[in-house]
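Note that this complex is displayed minus one protein chain, with the remaining chains in position.
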Amino acid sequence: MDLNNLGIVKRTIVRADAEAARRLARFGVATVHEAMGRVGLMQPYLRPVYAGARCCGTAVTVLLHPGDNWMLHVAAEQIRDGDVVVAACSSECGDGFFGDLLATSFRAQGCLGLIIDGGVRDVRTLSEMAFPVFSRAISAKGTVKAALGSVNIPVVCAGAQVNPGDVVLADEDGVVVVPAGIAGAVADAAQAREDSEVAKRDRLAAGELGLDMYRMREALAKAGLKYLD
Amino acid sequence: MDLNNLGIVKRTIVRADAEAARRLARFGVATVHEAMGRVGLMQPYLRPVYAGARCCGTAVTVLLHPGDNWMLHVAAEQIRDGDVVVAACSSECGDGFFGDLLATSFRAQGCLGLIIDGGVRDVRTLSEMAFPVFSRAISAKGTVKAALGSVNIPVVCAGAQVNPGDVVLADEDGVVVVPAGIAGAVADAAQAREDSEVAKRDRLAAGELGLDMYRMREALAKAGLKYLD
Amino acid sequence: MDLNNLGIVKRTIVRADAEAARRLARFGVATVHEAMGRVGLMQPYLRPVYAGARCCGTAVTVLLHPGDNWMLHVAAEQIRDGDVVVAACSSECGDGFFGDLLATSFRAQGCLGLIIDGGVRDVRTLSEMAFPVFSRAISAKGTVKAALGSVNIPVVCAGAQVNPGDVVLADEDGVVVVPAGIAGAVADAAQAREDSEVAKRDRLAAGELGLDMYRMREALAKAGLKYLD
Amino acid sequence: MDLNNLGIVKRTIVRADAEAARRLARFGVATVHEAMGRVGLMQPYLRPVYAGARCCGTAVTVLLHPGDNWMLHVAAEQIRDGDVVVAACSSECGDGFFGDLLATSFRAQGCLGLIIDGGVRDVRTLSEMAFPVFSRAISAKGTVKAALGSVNIPVVCAGAQVNPGDVVLADEDGVVVVPAGIAGAVADAAQAREDSEVAKRDRLAAGELGLDMYRMREALAKAGLKYLD
Amino acid sequence: MDLNNLGIVKRTIVRADAEAARRLARFGVATVHEAMGRVGLMQPYLRPVYAGARCCGTAVTVLLHPGDNWMLHVAAEQIRDGDVVVAACSSECGDGFFGDLLATSFRAQGCLGLIIDGGVRDVRTLSEMAFPVFSRAISAKGTVKAALGSVNIPVVCAGAQVNPGDVVLADEDGVVVVPAGIAGAVADAAQAREDSEVAKRDRLAAGELGLDMYRMREALAKAGLKYLD
Partner (left out) sequence: MDLNNLGIVKRTIVRADAEAARRLARFGVATVHEAMGRVGLMQPYLRPVYAGARCCGTAVTVLLHPGDNWMLHVAAEQIRDGDVVVAACSSECGDGFFGDLLATSFRAQGCLGLIIDGGVRDVRTLSEMAFPVFSRAISAKGTVKAALGSVNIPVVCAGAQVNPGDVVLADEDGVVVVPAGIAGAVADAAQAREDSEVAKRDRLAAGELGLDMYRMREALAKAGLKYLD
């Protein structure tokens, strides 16, 4: 029995249905997170490196070690059109694991973006390239290429479990992971949620109160809310 | 005697003079903070959710619980034209308590902005709506509606005491609270301070040193400053 | 023997060669940091106060105390054309040590920017002036003028040792310090590094993998990397 | 009208009833916090500087500035038997504002402990003296005596509003503020709460489940909880 | 298909072999973490609430919501002798989810300890009871019982994936998760590692250098290490 899942590259992964990923790409992270029952959200310290960054694709996962980006080069070869690379780190590290050269390479392989629980650099160029990156830090500090991690194993990235092939969606509000097997159903639920919000928005804009629209007054009174003058 | 100030909505509050609030809106937070003797500043972790956000209005206060935004719906009904909602939380929480639907509702009631010691979501839409929000975090994570807090009680928000009706001013530099009773006097003092800075800025731009303009040389020498070559 | 290096202003400092500083200004921080052997980087919590801020110049150093900006006024007199002020603090403090008046004065003396291990305010005006500032915080909180620090002594700023006259370069990726004595050599090395990257970028953009371009496959196999299907 | 509440020492304050303070001293912070409706808790970053520290007394409040402990000397004169000094700071600072000499002086004036939203030093001696201190940091860094704050004004300390004379209780679980006017009532409520917990503890220790003792099963089922095998 | 894994209690879980768990209990967390290939470690912000706390057992997992401990009561019923409760939270929260009453109840059900990515209170009593708790915070702030989470689903706790029935080991160095299926093999590997360290410790204590014992000199020279006088 092998105790160690380091030093492994899984070449064959089952990606979520491409059409489901495309449909999910049209929604916001908050909507998708609600639609799948409020699970799968990465921690909010992951932020876009430029305003307006946004991406959605199927996950190629990477496990890095602090200060070492060797596995990102290994991961590049596993990228297929429509993938997003999701890089976890075996412990907290804000070094610049990724910059414009890797972004150029990833894009050439069909990659739509990077989610990394670590730092990145060359953010001006990344912004000019419009290559979406969500990271925990920005740092000019480079990394070495010395320690084996793995590619396409299950990882925990910024607090969320990610399996290779899952759909990953990122925008201004954060990053959410949709398991491959439920991507289509989540897209359906997100659409339903969005449809229902249109009417609500109109009613609220017209001055109706949420207290009335959501029929909260009775529950509030029952809970003991008191109005004083 | 009632030990508990939870579960209370105060409907009648004394708002600061509207004209004083309008006058304060023309100044920067740093100027107003100086003008009132360097008190009333919220902690600097509150940041605008989009570049250029800015607001000034009279406070409707809310006390929330972590992961629960029920009271924001209750607060909506208490908003009057020119108000800013100030939401404190009973313990630190970065969840997304507020999003585009609540922003739509708050605006329809006359609200000019939100200051929240918590997280918000839908920031792209908030930015498109130009609805100013200052928060401690951005997070797609939604909240429940289960626990009573209060509306229009005195709260401590991001380290500053806020009473309902106080003027709250927020810009790129932070958020400052001006007690309702001194809003006019603070506006006067802010104007005086701003007037005095115009001439100073011209002199400094012309190359005069602050050492001379503020007559600091004697005090520095007395304190023991030594110049070496 | 004097145990105390507080209360000192060194008027004569040896600045790095101006031409070397000009050459360094053309490179990114990440490139220069690599070119000098990955040393001299400040900690990544220093961030530009507006998007696109960037500066490069010779250091006038300042040691401040928490909540006290007196020495920034003393430093203004020591600025020469092409300088960047580097302000350290004797303990962590995010107060607004610097604002638009000091920026006006610094610019009038020839200053190209400020690196401060503390907070600043008036960031809207700083942005309109296009005066580059890299700070650990933004805060409207003002400071007093009461305690002696020093000007043009060696300081540790955000984790990096800075001697007066060193070249300091700051951009979106961070802040790096180049010792005055090696500024020209580092510029040469940065140029060589940048030249070598052009060809690499083209090859990566054409789809060549880093695994092949950097000849990593043998080392990875030797380290034990296993490919699974 | 005076805009500025800095530079003020209030000599006459109304302290909470001494007997109520004595009674509160027998309870834990968690119990008292519950008893008063879950308000008045300081943020949990305040920690005792030695294991087992604990204090309860009437508040003498101080507003300090970062890096400046002058007002602690002013406060010493206002201490009466049974007081606890509560020191807030106008912005976040972890410097060592307080050490063994001030502890000696405070104790000589009758002080029972210190709550400080800042740092302290000489913690070995404080521990040997058994002088209870709850602080946000431990730091050997000293402070200056240059800027006026105030004594016995209302302050916000670690997120809680404190008025001079309030009862402040601190133990391993945190620090809670009991307004002077309700100290006796809160002590009554704390006693009632503690009495009710004895029986509960016995039942739980005997193996009864909280699900049954608190009759939660129906509410859980109604909320939709599903048991799977 | 069910999108939502909230509101579920799994009653039947496959616990790791009890003998394997007992064997693992004899090792330190660092040893076990090494023995299983440096995976499975929780983030180091989890700390014991009293000095010397230590526990090892099979995991009953809980997913909580911020400020809500309802599911801990539900979990109590699922505890069997030798279990450790592992509580994750859907977003970061330091409230006091757990105190002496729950500890009494958990112990009565056979629980050996608690790992919680949240806060706890009553730490003096927990210490007196010698009930081991590892938490991210200590806080007197209580929680409500309003929102459904789940029990015995896979969770991410402090950055580590935990499945119900896994072995969880916690000591001064941190918390590590050993998947149920490899618990015995990891215990073997930990024993082998510990055996090999005895001889090394003796040689190092006798003055032999690691450089020689681990034969590092050649690799260091090859990497380019230069000795200067």
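Read from first to last, the chains carry the letters A, B, C, D and E; within each, the first residue is number 1.
Please note the rule applied: a contact is a pair of C-beta atoms (placed from the backbone, for glycine too) under 8 Å apart; a residue touches a chain by one contact, two chains touch by 3 or more.
Treat the numbers as computed from the prediction; the structure is a model and nothing was measured.
A.B. asks: Could you tell me which shown chains are touched by the chain that is not displayed?
C.D. replies: Even though it is not drawn, that chain still touches A, C, D, E.
A.B. asks: Of D:Gly99, D:Pro132, D:Gly165 or D:Gly210, which one is in contact with the hidden chain?
C.D. replies: Result: among the candidates, D:Gly99 touches the missing chain.
A.B. asks: Which listed residue (C:Ile13, C:Met36 or C:Ala76) would be found touching the missing chain in the intact complex?
C.D. replies: Only one listed residue reaches the unshown chain, and that is C:Met36.
A.B. asks: Please identify, in ascending order, the residues of chain A that touch the omitted chain?
C.D. replies: 65-68, 90-95, 139, 141, 144, 146-147
A.B. asks: If the missing chain were put back, which residues of chain C would it touch?
C.D. replies: Touch set of chain C with respect to the missing chain: 1, 3-6, 35-39, 41, 43, 90-92, 154, 156, 159-161, 182, 185-186, 189.
A.B. asks: So that we can see where the missing chain sits, which residues of chain D does it touch?
C.D. replies: So the residues of chain D touching the unseen chain are 7-12, 51, 70, 73-74, 76-77, 94, 96, 99-102, 104-105, 107-109, 119, 121-124, 137-142, 145, 148.
Note that in this section only the chains that are shown with their structure count from here on.
A.B. asks: Name, by label, each chain that touches both members of the pair chain C and chain E.
C.D. replies: Both-contact set = A, B, D.
A.B. asks: Write the angle of the rotation needed to overlay chain B on chain E, where the fit uses Cα atoms and the result is rounded to the nearest 5°.
C.D. replies: The best-fit rotation has an angle of 180 degrees.
A.B. asks: Over half shared numbers or under half: where do the identical copies chain C and chain D land at their interface, same or different?
C.D. replies: same
A.B. asks: Centroid from C-alpha atoms only, then distance chain A to chain E, rounded to Å. What do you get?
C.D. replies: Inter-chain centre distance comes to 27 Å.
A.B. asks: So what's the Cα centroid distance for chain A and chain C, whole Å?
C.D. replies: Roughly 32 Å, centre to centre.
A.B. asks: Identify all positions of chain B at which a residue touches two or more other chains, and write them in rising order.
C.D. replies: 38, 41, 51, 90-92, 94, 139, 141
A.B. asks: Chain contact topology under the given definition, line, ring, star, complete or other?
C.D. replies: Per interface graph, the chains form some other shape.
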